[in-house]
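One structure coming up, written as structure tokens, with questions to follow.
All protein chains of the complex are present and in place, except for one that has been dropped.
As written, the chain order gives the labels A and B, with residue 1 at the start of each chain.
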Amino acid sequence: MQERKIPRMFSDRAVCYFFLFPTLVLLLFLLVYPFLSLIYNSFFRYSVLRAAVPAKFIGFNNYLFFLTDDYTWRRFVFTGKFVLLAVSIQFFLGVGIAYLFQTKFKGRDVIFTMILMPMMLSPIVVGLFWKYMFNTEWGLVNYLLSLVGLPAVDWLGNPTYSLWATIIADTWMWTPFTILLAMAAFSGIPKSLYEAADVDGASGAFKFFNVTLPLSAPVLIIALLLRLIDSFKQFDLFYALTGGGPGDATQTVSFQLYKTAFQYFYTGEASALGMILLIIIIGLSSIFIRYLTSLGEKQSA
Amino acid sequence: MEESNTLTLKRFIILAVIAVWVVFAMAPLVWLFMSSLKTRLDLFSMPPKFIFKPTLHGYEALFITTYADGTRKVSEIIGTMFNSILIAGMGTILAVALGTMSGYAASRFEFKAKGDFMFFVLSTRMLPAVAVLVSFHIMYARLGLADTRFGMILLYILVNIGLATWIMKGFFDGVPRDLEEVALVNGYSRLWAFRKLVLPMVKGGIAATTGFCFIFAWNEFTFASIITTTRAKTLPVRISAALGKEGLDWAMVAAAGILLIIPIVVLFYLIRKHLLMGMTFGVLGKKE
Partner (left out) sequence: MAEVTLEGLRKNYGNVAAVKGLDLVIKDQEFVVLLGPSGCGKTTTLRCITGLESPTGGRILFDGKDVTQQKPAERNVAMVFQFFALYPHLKARKIITFPLRARKASKKHIREKVEWVAEMFKLHHLLDRYVGGMPPGDKQKIALARAVVRDPNVLLLDEPLSALDEQYREEMRWQLGHIQKQLKVTTVYVTHDQREAMSLADRIILMRDGRIEQQAPPDEIYRRPANVFAAYFIGSPGMNLFPVTLEDRDLLLGKESRRLPIPEEIISKLAVTERREFVMGIRPEFLSIAGKEAGEGESCFPATIFSTEQVGNYKIFNFRVDDEIYHGMVRRKGVLEGEGMVCFDMAQARFFNKESGEAIF
């Protein structure tokens, strides 16, 4: 019988690099170049609209401008306010609802899947129908308020309320994310630990704070960090819901960057602001990555 | 103690709170759907109408444009939809293909700076789109990629490739290595083992990854809003353009919203088991 000849054409090493190559090239081309160009442009006075005007090197002036600009600081303050409020509300709601979902009832899985859906929807569409529902005169929200005897609220026209309008919409969309992760965290806790606590006479609250919460903390922290990062860079929901308004009351840093770059076309300045945003996100992300790595090490130990 | 089915007060309160949340989560979607079926009069009535005679006028307005002189033409939304399907679809297929390859490499091989590579890949998911967009805008203009479908496909590969790589790595990690090692020992090539043994085992994973990537590409707005203007315009951009206009046909916009949401709902249903993995880059929810 003739020996079957199956040529081993590629070594594992060759296969490995062959598999990695396209991804790497694409990422280098689509990430590294824009990144370098962002850094480069951030040192120039330059506008894509006036390409004929030569770019002028101005050092760190673009950065200095934003860091000393009151208006920009107010954008940061608003962004921070939004992030802290929205994320903490979603966190408590999410953990709470996931906890309630530990109760078994008919149709639990179906309903659980259903309430997770909002986070998968397009932020543009979410912004769209919340804008519709927040309408002062004929919106559903004010109608519901009137049912319980509350006066109509100018949700999108009053700066205080517009902050809350964005928080409500963001909470509607992203609480499911915390619910999903908290649920995963809770179901990862071995049943025997609860049984031990039952036998040891722990009450519901004692169990929650001494068993459930600390044991699900690693995953909950992941949820919190991801939500911080995502809500900090949130842009499209604002774009659709408030357009940054009224005036510039709900204009986040991302939004200001968008306007600087694509409404005023101050490319150089926008690049500098982009860099500032990037640095903050990279900072947050590296906390996240470091945390993940330390978790991985703990697990393998 | 076992879960009793008696309706205790505590249980009642828990179920009531859950019910309230379900209503909160679902009401806007129901409202959107109802709005898409309302006449202009019903839309703006106060108190809002919950029972009304449904009409498809919103959907009709969406697909057929009526001009002032009474001529009716198929609206440009058809072209926009085609763009969205093509761009999100192609971008997804390519991102998943590349992500499957690099995910396999990351799962099975040790290579130089693997940790850095994976971090680099992950960073695409963290990046604030608006920040990179400043440069993309310039780069795409120079390369002639602005407002082209090809350029958008390229972008959507970028948007999803990190996610695809990480999730697929997670799925490959779940496939025992013995599977390929037996084949290798018996003289089959690594590529053969990958194609014939490993890929069939991660079919479900590939499907889920495809679902996620498509949803994200389909929903993507920030890049599309700047890079596309007419020829390559996608649905979210088209809808957002309607937002600014007052006195707008809300039924039509709602109809467009429903149109955008339908594929998401279908895909969401199909990938529901893998949500955890998809939403956390495969960091959580791995199926061993």
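Please note the rule applied: a contact is a pair of C-beta atoms (placed from the backbone, for glycine too) under 8 Å apart; a residue touches a chain by one contact, two chains touch by 3 or more.
On a predicted model such as this, the values are computed, not experimentally measured, just so you know.
Interface note for the absent chain: among A:214, A:247, A:283 or A:296, the touching residue is A:214. Counting over the whole complex, chain A has residues 190, 192-193, 195-203, 206, 210-211, 214-215, 217, 301 touching the chain that is not drawn.
Just so we're on the same page, only the chains that are shown with their structure count from here on.
Taken together, the chain A residues at the contact with chain B in this complex read 4, 6-10, 12-13, 15-20, 22-24, 26-27, 30-31, 33-35, 37-38, 41, 48, 97, 100-101, 103-105, 111, 113-133, 137-138, 140, 143, 146, 172, 176-177, 180-181, 184, 198, 219, 222, 226, 229, 232-233, 235-236, 239-240, 243, 254, 257-258, 261-262, 267, 270-271, 273-275, 277-278, 281-282, 284-285, 288-289, 292.
Every residue of chain B that touches chain A in the complex is listed here, in rising order: 1, 3, 11, 14-15, 17-18, 21-22, 24-29, 31-32, 35, 43-48, 98-99, 101-102, 104-106, 108-109, 111, 117, 119-124, 126-139, 141, 154-155, 157-158, 161, 165, 187-192, 194, 215, 218-219, 221-222, 225-226, 236, 239-240, 243-244, 250, 253-254, 257, 260-261, 264-265, 267-269, 272, 275-276, 279-280, 283-285.
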